[in-house]
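Remarks on the structure that follows.
A single protein chain has been omitted from the complex, and every remaining protein chain is retained in its original position.
All chains are identified by letter, namely A, B and C, in their written order; residue positions are counted from 1 within each chain.
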Amino acid sequence: MRAWRVEERFGLDGLRLVELPDPTPGPGELLLRVRAVSLNYRDLMMVEGRYNPRQRLPLVPCSDGAGEVVAVGEGVAGWRVGDRACPIFAPGWLAGAPDRERLRATLGGPLDGTLRELMTVPAESVVRAPSHLDDVEAATLPCAAVTAWSALVRQGAVRAGQSVLVLGTGGVALFALQIARLHGARVLVTSSSDEKLARARALGAAEGINYRDEPAWGKRARELAGEGVDHVVEVGGAGTLAQSMRAARPGGTIHLIGVLASGEAPLSIVPVFMSQLRVQGVLVGPRDAFEELVAAFELHAVRPVVDRVFAFEEAPAAFARLAAGAHFGKVCVRVG
Amino acid sequence: MRAWRVEERFGLDGLRLVELPDPTPGPGELLLRVRAVSLNYRDLMMVEGRYNPRQRLPLVPCSDGAGEVVAVGEGVAGWRVGDRACPIFAPGWLAGAPDRERLRATLGGPLDGTLRELMTVPAESVVRAPSHLDDVEAATLPCAAVTAWSALVRQGAVRAGQSVLVLGTGGVALFALQIARLHGARVLVTSSSDEKLARARALGAAEGINYRDEPAWGKRARELAGEGVDHVVEVGGAGTLAQSMRAARPGGTIHLIGVLASGEAPLSIVPVFMSQLRVQGVLVGPRDAFEELVAAFELHAVRPVVDRVFAFEEAPAAFARLAAGAHFGKVCVRVG
Amino acid sequence: MRAWRVEERFGLDGLRLVELPDPTPGPGELLLRVRAVSLNYRDLMMVEGRYNPRQRLPLVPCSDGAGEVVAVGEGVAGWRVGDRACPIFAPGWLAGAPDRERLRATLGGPLDGTLRELMTVPAESVVRAPSHLDDVEAATLPCAAVTAWSALVRQGAVRAGQSVLVLGTGGVALFALQIARLHGARVLVTSSSDEKLARARALGAAEGINYRDEPAWGKRARELAGEGVDHVVEVGGAGTLAQSMRAARPGGTIHLIGVLASGEAPLSIVPVFMSQLRVQGVLVGPRDAFEELVAAFELHAVRPVVDRVFAFEEAPAAFARLAAGAHFGKVCVRVG
Partner (left out) sequence: MRAWRVEERFGLDGLRLVELPDPTPGPGELLLRVRAVSLNYRDLMMVEGRYNPRQRLPLVPCSDGAGEVVAVGEGVAGWRVGDRACPIFAPGWLAGAPDRERLRATLGGPLDGTLRELMTVPAESVVRAPSHLDDVEAATLPCAAVTAWSALVRQGAVRAGQSVLVLGTGGVALFALQIARLHGARVLVTSSSDEKLARARALGAAEGINYRDEPAWGKRARELAGEGVDHVVEVGGAGTLAQSMRAARPGGTIHLIGVLASGEAPLSIVPVFMSQLRVQGVLVGPRDAFEELVAAFELHAVRPVVDRVFAFEEAPAAFARLAAGAHFGKVCVRVG
């Protein structure tokens, strides 16, 4: 089988399309023929060596994908050849709180990821792909959509009538928009592009804020929401956190997701206790959060927003598209 | 009646002992003869003009106190002359989530506070003083103890077998120690003084970490707690937050309370989402949190740790004691 | 002013239209000109003397209503003559957990209720009427809608993709349907009338079960929901509880609301622990739950389902309509 790997050195130009032996499933495992992969910003950082300085090479990148079961290992019940499945981000994290061990063993680094034609996965660590989605759409869910679900639904218990500020129009951001809308919340979106804001409104956002026109977008969001927003889906990182705090209502939550800005930033923590804010880190989530998401998306036939689909051979171009930052929704790769 | 007030300019030397007309309770109000007051770091900052640049003068400082009901306004049920009561920090915040209006109208700034002989309070905004405590002890509860309770019990749901890292040995810190112990948690305390650590151990702390001997105290706390601590009671602010994050286990909570370091600090937010941390701001809490605390303290006859009691006339010396930072527990003033 | 009162003996024929002195608002109170009232089954039981055997007479019945502020008492901020407001069911229960005192002092028994032309209320115990609703529609909210909100949103944290079984098509039931739909849940409704089921489907129900055709409707609901439903909105009481338990999934919640069947019933509790069910009693809720509801209903322009509106003079006929059980949605009375 073929796989993309970062072979000897980090960087997009370190990606190589290599031929590897076909894997076989051990006891309790499934063999998946990967059909599609979706890119996250974390994958880009991983390839460039910026995510984890201790990551070893070679590495098959990417953690989001969808595939077809082509072989079933010994002792596996409930799965058959031909079933469509998505591997979960942190194999073995099925439910409950995370522990260090789980959070350290994730697809696309340090473990080999989804950007290959065949992969084995523990049967307990996959989720049935939603029936209403094609392979590319299903491939967008395991990290990006589950992260938005964990934040807003599990940790935030978002409810109808609340307001949610979503930063930007990337993958997690648009899933957050869709999930907030499913629960009857009012969504505000920021972007530097009026055209992207128009597309976000078409997806159900109530308000768009162009942060080039409104440098004080945090204050603006707060005003638009009366006392401030109930939730901020913060994917920007250190550079935007101060304004996100300004946008939040007393007792509001800032869901901290982003890896866009990994550096340090001068930060005043006074607003956190003065307004009793919650800053809640989110790192994807366990299998049962994914299953909840699938049930909701199937019921409402929610379709992920796919920005562009690249052929397997063009995977480096997909990373470049993500790096350029001009995308709206998910950048994907069709595999097999 | 007499009152201490910041009269014309901020600063400890701006405090004046003044004579004011005796207040009378309106409908729905109680008149309290203040018996004792307890100081918080916020009070010191308020007097020095560092807490809120827009605070108007004159201002009677302090938000913690206990008194005796000496008159009952029209329409008040359930209170009688002679009852002992503590006013709550944010009058009108009885239960539920805070709103901006409540958080902006708090005792000791912007509203006149407790450092006076007589004060009127809405009857709904006081709590019965615990029967086992004297006036000075009861005066320590409204902010410092309620803050620790809101953090660990209400927002943290601390439980037996968890580990709690408490920074320092000030008022909130020692209440956090006592409250964590009441719930069966294991408590780690930091201090720069071995003698204070010994006293903290006598109060039930399992471990003391002298941060002068252990500059990497965050890492040390994490090791002492296996996977990391479940809760950090963070009163230090920007200067200690990075180490607090290091101490926390994945999914752990950092209860952010402090006003010691109000400045900005370079902060890396990566650990927040990498370890799925919760950074939870705490600003005291509503009346019903205070009532829960009183029930628990009465049941277990918990006594606050009083550092030193000053006479009413010596109030500025009490502030100076707090400013010096050598205290262990609460600095108090006896009023009437 | 005029008022309907149960004068000397219980029963619909004990209702009298009487002339009473106009009330005036005390300090902290508002005077409302009641514009519309909505009936709950509890009101009927109260009038018939079946709700509380110790209820004293005379009694102005009804707890749901909407009115206009016509006078503002001393010391009241935030309200002006002309504002439209709904009194809350349990005056003084603003937020947090209920206590016995609050639950014992509720409108329409033991306290005089809303079925009169003028009433005084504590300013803290009213909620602004939603701007998109007329007086009759607003009058349906304080008990029926807040009960459904407290159950599904506050205690149940209903989320998208979950399934909710709603018993019947009365007031609480249809609000539960609307609220569940706002949060993206799938709703199943029971009724004995295919025509009512068709109307429930028009309001967004996914499935209707005619319990005359399907005596084992609990089992049917469970099958329709796969593993069983996540929530049952149980308004039928003892007669239906066994089937509600059969409908629920392991770990599911039965929100127990009904007073339709106040008698005892033979009940097997084995399913409660075998399936780890939660049976959660709901008695309306505090003011802040009402405010959350108003925000959600305004955002989505949700309109209550009004069955029929009677003139003030016809109030007994309104009670008779409710007693007959043929209504769909709320039975209302226009007052002034």
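Simple rule for what comes next: a contact is a pair of C-beta atoms (placed from the backbone, for glycine too) under 8 Å apart; a residue touches a chain by one contact, two chains touch by 3 or more.
Just so you know, these numbers come straight off a predicted model, no measurement behind them.
Residue B:L182 is the one among B:L103, B:A148, B:L167 or B:L182 that touches the chain missing from this view.
Note on the undisplayed chain: of the listed residues C:L12, C:A206, C:V272 or C:A320, the one touching it is C:V272. From the set B:A105, B:A157, B:A198 or B:A326, the residue in touch with the chain omitted from the display is B:A157, counting the whole complex. Touching residues on chain B toward the chain that is not drawn are 153, 157, 159-162, 179, 182-184, 186, 292-300.
Contact between chain C and the absent chain runs through residues 97-100, 103, 227-228, 237-238, 241, 249-251, 256-259, 262-283.
By the touch definition given at the top, chain A reaches the unshown chain through residues 26-28, 74-75, 94-97, 286, 288.
Note that only the chains that are shown with their structure count from here on.
Between chain B and chain C, the centres computed from C-alpha atoms are 41 Å apart.
Shared interface positions of chain C, defined as residues touching 2 or more other chains, are absent.
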